[in-house]
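One protein chain is absent from this view; the other protein chains keep their places.
Right, subunit A next:
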Amino acid sequence: MLRHVLQRLLLAVPVLLGVLLVGFLLMQVVPNDPAVVRAGPTATQDVIEGIRRDLGLDRPLWLQFALYLGRLARGDLGVSIINNMPVLEELGNTIGPTLELMLASLAWSVPLGIGLGTVGACWRGGLLDRAIMMVSVAGVSVPVFLLGLGLVWLLGFTFPVLPFSGRAGPLWTLEGLAGIILPALTLGGVFVGPVARMTRSAVLDVLGADHVRTARAKGLSETAVVLHHALRNALIPVVTLIGLQIGFLLGGAVVVESIFSWPGIGRLAVGAILSSDAPMAQGTIIILSVGFILVNLAVDVLYAVLDPRIREASGP
């Protein structure tokens, strides 16, 4: 297993470098010259040249990339053009709310999706199964903004029971908890369908397996067969697939943050791009990409931990 993990780690290194290179090149192609922007509108050509030298912009591109990697290693992601805040600090402020939103969405959508998928697989072809599959196809087809705007209209305006703008406070306060309900309902709402589909298909695969037939033959109740023998084995691919769908969830988070003015990293990224704040846009994109590489790595490792076949196959 260690070899499997090491192999994955080694594969992640060139990808990480590629992402950083793209992030670096992003700064080269944006229309705003960082030296001009930093010097301000009244600066003379000499001042701009001086800043250019200070920033290392007069050096060859490969050296600039190396210097840039060095700065990244020290946590220096530059300063926002718009509000002069260090990019790293802004990222630190927004990453928490985004994780909070994603976790709150997963917390209700994954159990519900797994439950629906299992029920569908057990009564395969029945009315309930078809209804569940219909709802889940609708779930993967609905634009997240339709769901979000619908919820805002229904529970924020027509029956004003829940707040729908901004993050009122941390989750352990009543205001914070109330504030996350609508965003988490929206984001989780588009996740239930895919989870239900994946679970149904995985449980169906396992229900046809030999060990399930054996379990039935020795007289176990259907509930025990499904819960202890089918679902447990089906969860391995489901967990992996859920991990790989985190990207899908993050895509939704960007929109949900924009609808509910949730102060997360997605909203920060979109705002930075729309206001041509290149350092901030670069920082958010790099952090999100690195986040993905890490999530994929974690899923790979988790898969090996969960599935003894991989653990055995790749040696100790």
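Heads up, the rule we're going with is that a contact is a pair of C-beta atoms (placed from the backbone, for glycine too) under 8 Å apart; a residue touches a chain by one contact, two chains touch by 3 or more; residues count from 1.
Here is the rule we go by: contacts and distances are computed from a predicted model.
Undergrad: Report the protein name recorded by UniProt for the chain absent from the figure; options are "non-specific serine/threonine protein kinase", "NAD(P)/FAD-dependent oxidoreductase", "Energy-coupling factor transporter ATP-binding protein EcfA2" or "Glutathione transport system permease protein GsiD".
TA: "Glutathione transport system permease protein GsiD"
Undergrad: Could you tell which one of A:9, A:22, A:103 or A:171 touches the chain left off the display?
TA: The single option touching the absent chain is A:22.
Undergrad: Which of these touches the unseen chain: A:64, A:93 or A:289?
TA: A:289
Undergrad: If the hidden chain were put back, which of A:128, A:149 or A:162 would touch it?
TA: A:149
Undergrad: Among A:122, A:281 or A:304, which one touches the chain that has been omitted from the display?
TA: Reading the full complex, the residue touching the unseen chain is A:281.
Undergrad: Footprint of the hidden chain on subunit A, which residues?
TA: Answer for subunit A: residues 11, 15, 18, 22, 26, 29-30, 124, 137-138, 140-146, 149-150, 152-153, 157, 201, 204, 247-248, 250-251, 254-255, 258-259, 269-270, 272-274, 278, 281-282, 284-285, 288-289, 292-293, 296 touch the chain left out.
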